[in-house]
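In what follows, a structure is listed as structure tokens, so that the remarks can point back to it.
What you see is the complex with one protein chain gone and the rest in place.
By written order: A and B. Residues from 1 in each chain.
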Amino acid sequence: MSLTKDDVRKIAFLARIRVPDERLEPLAGELNNIVGWVEQLGEVNTDGVEPMTSVVETETPMRKDEVTEGGITDKVLSNAPDGEGPFYGVPKVVE
Amino acid sequence: MMSDLRDWTIASASDALEKGEVSSVELTGAFIEAMEAGRTLNAFITETPELARERAAESDARRKNGDARGPMDGVPIAMKDLFCTEGVRTTAASHILDNFIPTYESTVSGNLRDAGSVMLGKTNLDEFAMGSANITSYFGSVKNPWTPEGANANLVPGGSSGGSVAAVSGGLAIAATGTDTGGSIRQPASFTGLVGMKPTYGRCSRWGVVAFASSLDQAGPLTRNVEDAAIMLQAMAGHDPKDSTSLPLDMPDCRAACTRDAKGLRVGIPKEYTLDSMPAEIQKLWDQGAQWFRDMGADVVEVSLPHTKYALPTYYIVAPAEASSNLARYDGVRYGFRKDGASLDEMYELTRGEGFGAEVQRRVMIGTYVLSAGYYDAYYVKAQQVRTLIAEDFKKVFNDVDVLLTPTAPSAAFFEGEKMDDPIAMYLNDVFTVPASLAGLPAISVPGGLDTSGLPLGLQLISGVCQEETLFRAASALEEAAGFTARPGEMA
Partner (left out) sequence: MTYLIQGETGDWEVVIGLEVHAQAITNAKLFSGAPATFGAGPNENVSLIDAAMPGMLPVINEMAIEQAVRTGLGLRAAINKYSVFERKNYFYADLPQGYQISQYLHPIVGEGVVTLDLSDGSTRDVGIERLHLEQDAGKSIHDQDPKRSMIDLNRAGVVLMEIVSKPDIRSPEEAGAYLKKLRAILRYLGTCDGNMEEGSMRADVNVSVRPKGADELRTRVEVKNVNSVRFVMQAIEVEAERQVEVWEDGDEVVQETRLFDPNKGETRAMRTKEFAHDYRYFPDPDLLPVRFDDDFIERIKATLPELPDDKKDRFINDMGLSAYDAGVLVADRETAAYFEDAAKGRDAKTVANWLTTNLFGALKKLDKGIGESPVSAIHLGELVGLIEDETISTKIAKDVFEEMLKTSKAPGDIVEEKGLKQITDTGAIEAIVDQVIADNPEQADEVRGGNDKAIGWFVGQVMKASQGKANPGQVNGLLRAKLLG
């Protein structure tokens, strides 16, 4: 399995990271190195092995259905880079 | 006041404070001066001297009223800048968290605050804790206080908790917090002659800690000795209902366990940890460690962890996969850095393209790739299956032994600039620490000795799930046998 420049472009978009065109090729090389190296896992026989979901073997904790939070609009918005009144602002979204 | 601040430990400071030989304000003042004088190390991203003085004064007042809160009360410590701290900038060493000021306190830093400890500032780290050399920080790399004579380049302190170890080892703080995802407490401790301890996954709450890889991240102490690690861990750990993966168990008395000897302890030496490429000095120290245990009356046996070889590649699938998702929230909308764009997608891409450094971008993309359609089973599911096998290996071995003894890292600290253009060479730093991380096991690095160029080397002990008492018992015995007293700047 070898990643092409095009694959890298797609991955970068999925991850929403702008990669300059001239970086695509070298990045493909770096990623291929890593991917090639992790592929050694293919050697391991994992037939019938459950994939790990969690290292802790405890019961899922649950919360009571009680309102314990909210009403902190100022705190929620205090770090907003583009706050607009009680909202977060983003470039216009067209659906 | 002791002239060399590196003589202070949590235990000795607590003692002196209790006896009234020193006040927290005095002690804290001395460390603030040291912190300011030690800026060349670049150990701190944010210094909080006013806050520290305030908390020190509060501690003194408590003590005066007979309300001292235990051994951490009044002790000046450094906080890895991955813990969110209320009202204090928290960066994760990333541009993308530009000027982020949490309105909340992480559970662990809150526990330490409630125990009375005095936070001096927020320490540098690899960006989002992704690294083993503390060279990926947006705020610049950290200098290891250990410097071989005549060297004209800086040694790295290890990573990702590089600022924390530099602060403690350089005498800028008595102890510091670290976080460990694949070795980020233990490896830098080994590089700086400190004790670094990662508890069982779930002992320390992850609530309020900037997430790297959720199934692996654990906080832990970085200290001068094993007893201090036990004291500090006691203050940090505990069940937290706000973290669904937090263990609903009380922490055992690890400090008490430090007084027990190693007689009859069953120590396993995993044969797969012998690497062809390993420097002879490391093998020698490891052998020495085994001999110390034998000399102390422990049973030392060779054991096998057959899937060890696959731990690192497994880690480099699981951790980036989780990270790619955990870091999706850094999108320029609600906090942190934003680079405007004409559309929402462009804003995201520019913000994340500029806000994340190269290593973070690399890992996010690897993680995105291994989770993507058509590759998920081949990479991610496969890695989680191998992870199950790795955990089972450990489980089996701990039927026969109490602890495992291994080197902490495959080398001593290296120079900045080395291993930098080969990510995989850099990843190999974690070869001995990653398996315990994948299995969620407690592990500790204890300074074992110096290599021929006078740099510290650590030995790692690993115990079974929730067997911290056994781990501390073994670690304090090893510490005593090793008798490590060397300090940076005092090399032979």
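As a convention for this text, a contact is a pair of C-beta atoms (placed from the backbone, for glycine too) under 8 Å apart; a residue touches a chain by one contact, two chains touch by 3 or more.
Keep in mind that what you see is a predicted model, and the values were worked out from it rather than measured.
If you put the hidden chain back, the residue from B:Lys242, B:Arg294 or B:Lys395 that touches it is B:Lys242.
Those residues of chain B that touch the chain absent from the view are 83-84, 90, 92, 97, 100, 102-104, 106, 206-211, 213-215, 241-245, 321-322, 324-325, 327-329, 331, 333-335, 344-345, 348, 368, 371-373, 376, 380.
Hidden from this view is one chain, which touches chain A at 10, 13-14, 16, 53-54, 56, 58-73, 75-77, 82, 84-95.
In this section, only the chains that are shown with their structure count from here on.
The residues of chain B lying in touch with chain A in their complex are 99-101, 103, 201-202, 215, 241, 244-248, 307, 310, 313-314, 316-317, 324, 331-338, 340-350, 352-354, 356, 361-362, 364-366, 368-370, 372, 379, 381-389, 391, 423-424, 438-440.
Listed in rising order, the residues of chain A touching chain B in the complex are 3, 7-8, 11-19, 27, 30-31, 33-35, 37-44, 46, 49-56, 58, 60-61, 63, 72, 75-82, 88, 90-93.
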